[in-house]
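Note that one protein chain is taken out, while the other chains of the complex remain in position.
Letters A and B mark the chains in the order given here, with residues in each chain numbered from 1 onward.
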Amino acid sequence: MPECQHQWEMTHIEFGFLVFEKCSQPYSLRTYFSTKGHPVIGEKYRDGNSDWTVMENAQSFLFDLKCKRCEHKEDFRKIMGFMHCTGCLPDCEVEIMQKRFELQKKWIVVAFGFLPKKEQDSIPIEKLRILEDYFNQRRDTSRSTIAVLSYDLIEDFSRCKGDFIHDVGMLSLEPPGEKKSPF
Amino acid sequence: MKIKNIKDILDAEVIVGDDKLDIDVKHIYASDLMSDVLAFGEPNSILLTGLASQQAIISAHMAEFDGVVLIRGKKTKDGSEKFARDKQIVLLSTQLDMYDACVRIGLADNKQIILNSEKLAFPVKNNIILSHEFSVDGNDFTNAGMASTEVKAVLKKIGLDPVLIRRVAISTYESEMNVVMHAKRGTVKLSVTPKFIQVIIEDVGKGIPDIKMAMQEGYTTATEEMRAMGFGSGMGLPNIKKNSDELDLSSEVGKGTCLRLKFFI
Partner (left out) sequence: MTTKELIENLNLKPLSKFDHREIKGVFVSDMLSDVMAGAKSGDIWVTVQTHKSVIPAANLVDVSAVIITSNKQVPQDTIELASKHSIALLWTELPTFEFVGKLYALGLMTT
């Protein structure tokens, strides 16, 4: 039986909050998704031997992808979100690839898993390809295409100043100003 | 417009504020950015938003809004309901998305949108996008015709075909006159859907004993007095039938009459 050429659509969409927390000593970042209430930015608490601070609280969502034709589902619950590279570090792998792909009118987004990133948390290549297919199936690829890179390429999150594609500051009563990196 | 109208137009669920639906609101504010709501929102407004969070309710409260409608079927999960209850903010939720919600309210409010009658391409499916109700007092010949005048004005404002409006106006007027002449009191309910206009004229009164007779041209039960005023020529129901696309008349003697009219757009 011929393989299905999957036509992807988002499914099982769950809206909620993406929380970024930072520990200074030793430096560590962690993120998690929550559908319930949300911690307040700047809130500090102790967990074991470490002091954690809530750095960011973003409106975001989790999703899976499903094939419209054969109903085959792919789990993407481990994808925290997508980041747009702002080219803050010229020697970063992501920025190097971004500059190269730009010439081919290929725009990149970086898929992130939740932090802290452990060895086994690399995003499988097949998942990245499926995400790329999903985005490219929704556009006229003769104009431009999307390439999905993995957060594996980022050496040091603490120096990354990329823009996450989610909603920050929606809960703020102050007018939106410059976005600060959650790292 | 009343919050109740907004609830009906948006097919919304009431999460908080069942007892406050009669409030009249002046403005609609569509935004997910709460700092804007605070900076530019005006008191006595309804907030349409996709931000399902307590901050949306807090912002609405600080801006002195009367209520919040969450769009896209969103619900809050963070204690917002309690806050809304405490601060007396009405909280509704609709499955519609922002564009459809704004369009429906705008049309119903009929000051916001003037349509080109040739391009009547409604984005919503076969649902009521606009509804109004008017009351009619029996035997009040001074105000007779007010309801149909309003119906005509509403339809004119949304830019429907003038010939269609005329048919609806005439049918509604004749029906309204029947209520004034023969019933104690009644209501005229106007509904506009993408496919048709519906007018339901329902009354409390003596009812029609013989509908077949009543539909005959020239047959009338009008009094001398009424005929002296120029009414009751017996052409009412036949005229309504002529001008409408579908007519359904039901009546119970001693109780009242219900006339349903449909006009296809």
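Here, a residue touches a chain if its C-beta (ideal position, glycine included) is under 8 Å from a C-beta of that chain, and two chains touch if they have at least 3 such contacts.
This one's a predicted model, so the numbers in the text were calculated from it and none came from an experiment.
Undergrad: Report, in label order, the displayed chains that the undisplayed chain touches.
TA: It touches the following shown chains in the full complex: A, B.
Undergrad: Looking at the full complex, which residue from A:E3, A:E126 or A:D140 touches the chain that isn't shown here?
TA: Answer from the full complex: A:D140 touches the omitted chain.
Undergrad: Based on the whole complex, identify which of B:K20, B:R72, B:H132 or B:R260 touches the chain you can't see.
TA: B:R72
Undergrad: Take the complete complex as the reference. Which residues in chain A touch the chain that isn't displayed?
TA: Contact residues on chain A toward the absent chain are 10, 13, 15, 59-61, 63, 82, 84, 107, 109, 135, 138-140, 143-144, 146, 163-167, 170, 176, 179.
Undergrad: Spell out the interface residues on chain B facing the chain that's missing from view.
TA: Contact residues on chain B toward the absent chain are 28-33, 36, 40, 48, 50-51, 72, 97-100, 102-103, 106-107, 112-116, 119, 121-123.
Definition applied: only the chains that are shown with their structure count from here on.
Undergrad: Per the centroid of Cα atoms for each chain, what is the distance between chain A and chain B, given in Å?
TA: Computed from C-alpha means, the inter-chain centre distance equals 46 Å.
Undergrad: Under the touch definition given earlier, write down the residues of chain A that touch chain B in their complex.
TA: Within the complex, chain A contacts chain B at residues 15, 35-38, 59, 167, 170-176.
Undergrad: Name, in rising order, each residue of chain B that touches chain A in their complex.
TA: Checking each residue of chain B against chain A gives 32-36, 38-39, 51-55, 58-59, 62, 74, 77-79.
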